[in-house]
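Below, a portion of the complex is reproduced, with chain positions unchanged.
Letters A, B and C mark the chains in the order given here, with residues in each chain numbered from 1 onward.
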């Protein structure tokens, strides 16, 4: 396998874990849409389970903070990978399970109305241990619903 | 009805809405444990759906940020009630639906391990429109799992 | 005076207050570089007084958080002005003194090294009472030193 094939295999494994092996991600219906070294994207659909304000039918704030947390984590992981070139697939995969959120800020900008939502994340700083990320959540009308900033550490 | 009976009726209605009418709260299994003018408490049980790290069996970070958001919101609502004495039950209830989170910070302190979790919230500042709250999440071993600070506004 | 001349007069007054009448802004050497409806810019020069780490000669973290706070405040004010068209110069100026920071997040990304620094701010959400802003601080080498998010309210 060349580097590109290895990356493809790794990314496939990460998506599989993210989409299928993390129970609460499944509850939320999250799926990785794209994994790039400088940008990641997670999507999900509105369902009746995800509602917070039942009068207005908007997303629960916790759904938004949840997707921001995991999008930031995925982004941070892509940053950590950049410092692991040449390492084995196993070593790279193992890092994924050792990534933890230090802290998170979420700003709720507009009501969470829409049929589908996409959360994109990118890194602001990739340190040796700490990665700082920025996350934006849009609905299918391209309204910016919420933004977040998260700091992550490899345990 | 005297004031005390009115409060009891209001608090019963709020708990009913919180526990039964907010779909995502039900997914999380959240229930209001106590509502006091200066402190609120929300509890939930670990279930396999709420897991984030399937190797370690810990709570998903999004579950923690979700409970912090709603605990802060409940606390903020109690603060707003303090400025509404004499107002009707309907007026008071109506405010609950118009409360929104401006922003939230969550600090993840320890792994979310435990059988049950309790989130307590209290107000740091009760302004005319904006309420700032502090939230702490403990597990049943009394470990401090996470803390948060949230700002809320009445729309 | 037409609208444009009135704006010019208002912006001149705001710059005068910001640069000359706010004592701690003078200590920091802050000056407004540009005021636009959708973007503001504040600049300052490195001086020996502003150092935090005397071994490395970098900006004190408090200098960075200070400039982020006031840049966000200026940006929020520009947002509030958008809802005040037709109001008198006095009414507009008076709002400036009634703007307060609710909360602020600062992310320190790179060491504060440089001869001059520029802080730019723009609004993420302009509500009736609350404005949420985003701020970025660059040095003269265009390195992104720090970012911030601030929520502001008109008292």
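The definition used in the following text is that a residue touches a chain if its C-beta (ideal position, glycine included) is under 8 Å from a C-beta of that chain, and two chains touch if they have at least 3 such contacts.
This structure is a prediction, so every number in the text was calculated from the model and none was measured.
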Since every chain is the same sequence and 3 are placed, give me the total copy number for this complex. 4
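Operating definition for what follows: only the chains that are shown with their structure count from here on.
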Could you grab the centroid distance between chain A and chain B? Build each centroid from C-alpha atoms only and quote it in angstrom. 25
Just give me the whole-number Å value for how far the CA centre of chain A lies from that of chain C. 31
Contacts with two or more other chains occur in chain C at residues 105, 132, 149, 151
Sort out for me which residues of chain B touch chain C in the complex. 102-103, 105, 127, 129-130, 132, 149, 151, 153
So in the complex, which bits of chain A are touching chain B? 21-25, 27-28, 48-55, 60-63, 65-67, 69-70, 73, 97, 100-108
Can you check the complex and tell me which residues of chain A touch chain C? 105, 107, 109-110, 124-125, 132, 134, 144, 147, 149, 151
